[in-house]
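Take a look at the structure set out below.
Only a single protein chain was left out; the remaining protein chains are all shown in position.
This part shows subunit A:
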Amino acid sequence: MKMITSNIQQEEREIALWREMLAGNVAPFESLIDVTYDLLFQYGNKFCRDRELIKDCIQDVFLEIWEKKGSLNHNIPPKAYLLASLRRRLHRMMQKNRMLFLDHLLPDEGFDIAFHAEHQFIQTENDQQIASRITHMLNGLPKRQREAIYLKFFQDMDRDEIAAIMEIHPQSVSNLLQTAFKFLKTQWRSIVSLLLFLRFVA
């Protein structure tokens, strides 16, 4: 299959900034924060709704990287490394907060992403229905499958990167994605037949 060029370019830019940052330059470090901040914030938001806590954790992640810049690997893709660090730190902080606050009031935390469909992009009503049903299916997946799907299809992470971020074995990533797709496929069949039926009666 053909390579994904635009992502490669973006990734190359991030790696370049990463290396310059490791060499101790503040300006590329600032650019690196700038190009990754939205992603980190959105990802953090899927675990925790406290924006201040997320921003604090992102800050800590970057400050720690700056502190350890002498000992960090030059050749790793920075995006996956940043996401993994943020995930770990957020979990730690939330565990601490859970003890601090009203444990009985807090629902079960975890990666909680919701997908939605923006209907303005879609011309036909039929496709709008499909879009709504797909988002509904996605939102019905278990949290970990949703996280794997999110990282793979919406953040262009490969299997090993997802494994590093979620702290699981690469094989488990494949399994999560496979299970998710098996589910989507079966659901999909019922959607398609339903829509065909609807079109037929209409």
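Everything that follows uses one rule, which is that contacts are C-beta pairs under 8 Å (C-beta built on N, C-alpha and C of every residue); 3 or more make two chains touch, one makes a residue touch a chain; residues count from 1.
The rule we apply is simple: contacts and distances are computed from a predicted model.
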{"item": "UniProt protein name of the chain not shown, from \"FecR family protein\", \"XdhC family protein\", \"Peptide/nickel transport system permease protein\" or \"Sugar ABC transporter substrate-binding protein\"", "value": "\"FecR family protein\""}
{"item": "Full-complex contact with the absent chain, from A:Arg13, A:Arg92, A:His119 or A:His169", "value": "A:His119"}
{"item": "Contacting the left-out chain in the complete assembly, out of A:Ile15, A:Leu72 or A:Ile130", "value": "A:Ile130"}
{"item": "Of A:Gln59, A:Gln95, A:Gln178 or A:Ser193, the one touching the omitted chain in the full complex", "value": "A:Gln59"}
{"item": "Those residues of subunit A which, in the complete complex, touch the missing chain", "value": "1-2, 4-7, 26, 29-30, 33-34, 37-38, 41-42, 45-46, 48-51, 53, 55, 58-59, 62-63, 66, 97, 100-102, 104-107, 112-124, 127, 130-131, 134-135, 138, 150, 153-154, 156, 181, 184-185, 188"}
